[in-house]
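A quick write-up on the structure given underneath.
Note that one protein chain of the assembly has been removed; the remaining protein chains are unaltered in position.
Our next item is chain A:
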Amino acid sequence: MEKQQCLLNDIVYDILSRMPVKSLIRFRCVSKSFGSTITDPKFIATHLNQAISLSNNNNSTHNGYLLYTPHPSSPDIEEELHTVVYNTDHSLTEVSSFEIPYVLGGANIVAFCNGLLCLTNNSEKNLADQSLYLWNPSIKMFKIVPTQFPDHLSVSGVTFGFAHQNNDFKILRLVCFASGGAEAQVYTLEYKFMEKV
């Protein structure tokens, strides 16, 4: 019986790693054990790798695209993000679509990594209104990155990536001071603050 339970656990683990995110979120409440498996970072990494290899098998020509439909002039129409596949007969097949949360409306997408998007609305003239966001459309959650904006600062570039060594995401921001000089700032998700590099 013990061995059977072990085997069942292995099967469950494998099957969960093949499921879409929506199903995983739902199955977190099957039991506490399911919940802890699904939120375990090792499982998340396995799930990501599985998704990448599955998509590589199906789509060997890497023809997936991200389409962004903004409506800056009409705030009533919701902005959406669509993932599509470009087929050989020049048609598009929609894979999934996400509504952009209201707070992020008007923000520009800066970078994309492992299913997360980094957005910024640097276009705001008032420095205090400029912000940086991390958005995971699959689980419909986003996070505001706490940033410091001392006076006379302008941002020239932001990028975002995943550091395998610490199993963490990092945002790199280059800033220029009006008084001259520039510096790079790194924000790590784990530590939640910006530090000068």
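Rule of thumb we're sticking to: a residue touches a chain if its C-beta (ideal position, glycine included) is under 8 Å from a C-beta of that chain, and two chains touch if they have at least 3 such contacts; residues count from 1.
Here, contacts and distances are computed from a predicted model.
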Undepicted complex member, UniProt protein name, chosen from "Trafficking protein particle complex subunit", "E3 ubiquitin-protein ligase CHIP", "Myotubularin-related protein 9" or "SKP1 component POZ domain-containing protein": "SKP1 component POZ domain-containing protein"
Where the unshown chain meets chain A, residue by residue: 7-8, 10-12, 14-16, 18-20, 22-23, 25-34, 140
